[in-house]
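Just one protein chain is left out here, and the rest sit where they should.
In order of appearance the chains are A, B and C, and numbering begins at 1 in each one.
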């Protein structure tokens, strides 16, 4: 298992869904936007699952017995609200027996226009000895992801953590890869974009994933 | 439009889904549990939509023009985390162009075992002149719903609010109907149960909707 | 239960989905077109279910026992290929324990341009004493529906049959209502259009439902 996996580097349907979530023209249909994030989440789940632990088990069919390698663990699917919900739904579509964690981070703005990320909501099971999959559609500065990871670690010591993001800025990806323990974390990214604006928007990116999925918030 | 609508009072498939979310035997399949809450949310959305404002519009088909009464408003779908997410998803499946709000309320416990509900996360659009649909799967004491409603009112003054809950205790329903303005709120309940335990569980109820959908949290 | 139910006559979200399947502009997205037919099928299923037989049953919850009116029958969902598949999927989304029947009818054209409908495929369970729900998105001349009904009757004698169609021509609806036994059949129509062209297209209608859902066939 490589430490960093860029799914969009391989030609596949995955890039069709990436194209559609990026496209300003396609984004006007918020149901399709959410559905594309779900499909992206399903494919991430499937590719990550290739790196998990399996053991052969007997399955009783109506006509006999089949020996099939079964998943030996039930991962915890964690996501950052609210933008992460459709991506999380996609993961849950495939890991349908998983436990789940939800985190909310917000940008606390100061008068000078700078901001700090703070966590205001966390719901999580015990993470000890678990495989944790933490997803956030956009990895801009990487600060909210790093903070969410840190907060989750208060809930236990996972065996391994998979970090999932649809679009990452180069700078944000570098940041989280330097902050998180690379021996126990694997990074799964859809596409890496080169530019991050002064207001922390990824360029070309896709805009604000939360607004596109759920509407503008006040 | 009646002020209080108990959907389970009419025989329909709705009660099949209610039966399944209540059944301890069926609940072991968390994917089906979530799917049932989604289907319940879809039916609530459809029944509520019968009371919204419509106006005839021309729709251009490949062969002519049809005049069809179209919905004149885009509601805001609000839900309480995390248990409300599958119900909210069902509403969004039908009101797919809607805007959305998410709220988290938690029980702050005191040493003597009593608790107080507090809000720690709110993401909402401007609610002025909007139709608001606020859903929470379980209406136990009714305190978190009443508090969520109050918090949402800081975001504007909706034209009308629909309160949706799958299972309500008699006591909790009485509480919210006494707290919320009945001229601008309509209540949509799946079933009303008579008992509320000292620990604020609805009996027979269905157990903890959040745990059944997303796993036990620490 | 009325013998003829026009769902579009009541204002609701149902007409939003009808508007979208009719709209030439929205139809270019075939995934949304299929999804709209599914949602229409779900609403038909729900409305039809209000007229089926229920009996109170005990459901054991984690905390007690609830008495809930449960559906006393498992309907058979029949559809006409290929255009009927998304509508059928919607019905199956709600009647998820149902049995199913599939029929294919085709137009056999003669040199003079006239045609005759023939059945070339039928897969069905025994229909004796069952509630049959037969759906076809478009009821143009009504000939294929009448023929499909007749063919299905070779599989047994249903207790009751619900005929479902999204858009019917006035002429086609009159035809099937005159051909089918009105004491054992109930008709559920989304909208009734006045015109039927010489080539048996409904106007304004929506075009060819099969082509819009699955692409042009040779």
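Keep in mind that, in the parts below, contacts are C-beta pairs under 8 Å (C-beta built on N, C-alpha and C of every residue); 3 or more make two chains touch, one makes a residue touch a chain.
Predicted model only: the values in this text are computed from it and were never measured.
A.B. asks: For the full complex, can you list every visible chain touched by the one that's not shown?
C.D. replies: A, B, C
A.B. asks: Out of A:64, A:113 or A:181, point to the residue that touches the absent chain in the complete complex.
C.D. replies: Checking each option in A:64, A:113 or A:181, the one touching the absent chain turns out to be A:64.
A.B. asks: Which is it among A:33, A:95, A:175 or A:214 that touches the chain not included here?
C.D. replies: Only one of A:33, A:95, A:175 or A:214 touches the chain omitted from view, namely A:95.
A.B. asks: Touching the absent chain in the whole complex: find that residue among C:2, C:97, C:111 or C:199.
C.D. replies: Residue touching the chain left out of view: C:97.
A.B. asks: If you put the missing chain back, which residues of subunit C would it touch?
C.D. replies: 30-31, 34, 76, 81-82, 85, 89, 92, 96-102, 104, 120-121, 123-126, 155, 210, 214-218
A.B. asks: Residue by residue, what part of subunit B touches the chain that was omitted?
C.D. replies: 29, 31-32, 35
A.B. asks: Could you list which residues of subunit A touch the chain missing from the display?
C.D. replies: Subunit A touches the chain not shown through residues 8, 10-16, 18-19, 22-25, 27, 39, 42-43, 45-46, 49-50, 52, 54, 57, 59-66, 68-71, 93-95, 191, 193, 195, 197, 201-207.
Note that in this section only the chains that are shown with their structure count from here on.
A.B. asks: Would you identify the chain whose C-alpha centroid lies closest to the centroid of all protein C-alpha atoms displayed?
C.D. replies: The chain sitting closest to the overall C-alpha centre is B.
A.B. asks: Roughly how far is subunit B from subunit C, going centre to centre by Cα mean, in whole Å?
C.D. replies: Chain centroid spacing, subunit B to subunit C, equals 30 Å.
A.B. asks: Listing for subunit A: what residues touch at least two other chains?
C.D. replies: Only 31 qualify.
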